[in-house]
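A protein chain is absent from this complex, but the other protein chains hold their places.
Here the chain labels run A and B in written order, and each chain numbers its own residues starting at 1.
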Amino acid sequence: MLYVYGLTDSTREPEGPGLHGAPVCAFGSQPPFAIASEHRDLPAHPDEVDLWTHERVVEGLMNGSTVLPMRFGSTVADEASLLALLEERRPEFLSLIGRVRGAVELSVRAQVTAEREPTPSITTGGGGGAGGPGTTYLLRRHDAQQRADEAVSRIHEPLARLARHSARKAGGLDPGAFKAAYLVDRERVEEFRARVDELTAEIEGARIVCTGPWPPYSFSAEGRQ
Amino acid sequence: MTARSRDVRATGDKLLAGHPHLDLFGDELERLDGALRRRVNADREGLEKGLAQLVLTLVELLRQLMERQALRRIDGGSLTPDEVERLGETFMLLEQRMEELKESFGLEDEDLNLDLGPLGQLM
Partner (left out) sequence: MNGDPERARELAALKRDAARERSRRQREVAAARRDRDRESWGARREASLERQHQGTRRALRDRDVSLLDLIDRLLDGGVVIHGDITLAVADVDLLYVGLRAMVASVETLERDLGVSLSAQSPSLRADAF
């Protein structure tokens, strides 16, 4: 089987070795080329070294060309199926490669804290005994949600402005938790990084962490921004 | 950049800005310590608690989804004051019931954030 690391637009010889020391080569006669290594079999459960190996191969490719990274664990039966796959989805892959060319992915996580919940400011309007405990409960939750959304916006908006695209991740149902990926032009990475530092200082009680640069994992499929 | 420094770059240090506070990652630390190795809960007590954990997590998840839906409708102004009160009371009761169930199964809040292994946290 062939283990695939990513798709690129360049014929540059990829650097290896890949998983379990296997040599890495390029497949295909025209873009997109697939970068893969051949294996008899692969153990069912990857470990940390395997993950970083995959990542190292992909990042090595990023240095000279545009890469669309594969999801970890992507394999095909043989070269024939690989070439067929490339042929079948060529337009899609080329379009995606074009979309990420010249950019890297930066990851942001943030946690905003809520102050002590104040008494609700929204009323549900006159008439009737609507001010009961249930109403109070919901309005308190509403306020907390709203304040969290606003706090998150103060982080997300400025960063999104520095990026080509952004992809907000499901941060869970905790309204104060925020996770997103940003596709940022290589030349703007430093500016982005500095903005994160600024926001951390500006926003009271916000915790932000930024990692990267990563290959564009979060922007490698249609439907993701 | 030399090949060697590229390797170092790709193996471990991706922190670009900010500080890694625990609560940004707390829920996901399970992934580090367990997800890459399969942990099998083979004992019966663990299994039962695991089932309770799964069921209660789902209930909690649905409760939160429904609550958010209610909040959206409050925003949209499509609820009467009586409906708001009834909904609020229901959610309060649900939350209370969840607390009781968690108590009786000996589960804490953090137990209800299921680690789905490579698929991340449910919530």
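Basically, a contact is a pair of C-beta atoms (placed from the backbone, for glycine too) under 8 Å apart; a residue touches a chain by one contact, two chains touch by 3 or more.
None of the values given here were measured: they were computed from a predicted structure.
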Residue among A:24, A:70, A:138 or A:208 touching the omitted chain: A:70
Contact footprint on subunit B, counting only the chain that is left out: 12-15, 20-23, 25-29, 31-33, 35, 38, 58, 61, 65-66, 69, 72-73, 95-96, 99-100, 103-104, 108-110, 114, 116-120, 122
Positions on subunit A contacted by the hidden chain, ascending: 1, 4, 6-7, 42-46, 48, 50-52, 54-55, 68-77, 81, 85, 93, 96, 105, 107, 109, 113-117, 144, 169-170, 174, 176, 181, 209, 211, 214-215, 217-218, 220-221
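Going forward, only the chains that are shown with their structure count from here on.
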Separation of mean Cα positions, subunit B and subunit A [Å, integer]: 20
Residue ranges of subunit A in contact with subunit B within the complex: 15, 45-48, 52, 55-56, 59-60, 63, 106, 109-111, 122, 124-125, 127-130, 132-139, 141-142, 145, 172-174, 193-194, 196-197, 200, 207-214
Subunit B residues within the subunit A interface of the complex: 1, 3, 6-7, 9-12, 14-21, 23-25, 27, 36-38, 61, 64-65, 67-68, 70-71, 74-75, 79, 81-82, 84-92, 113, 121, 123
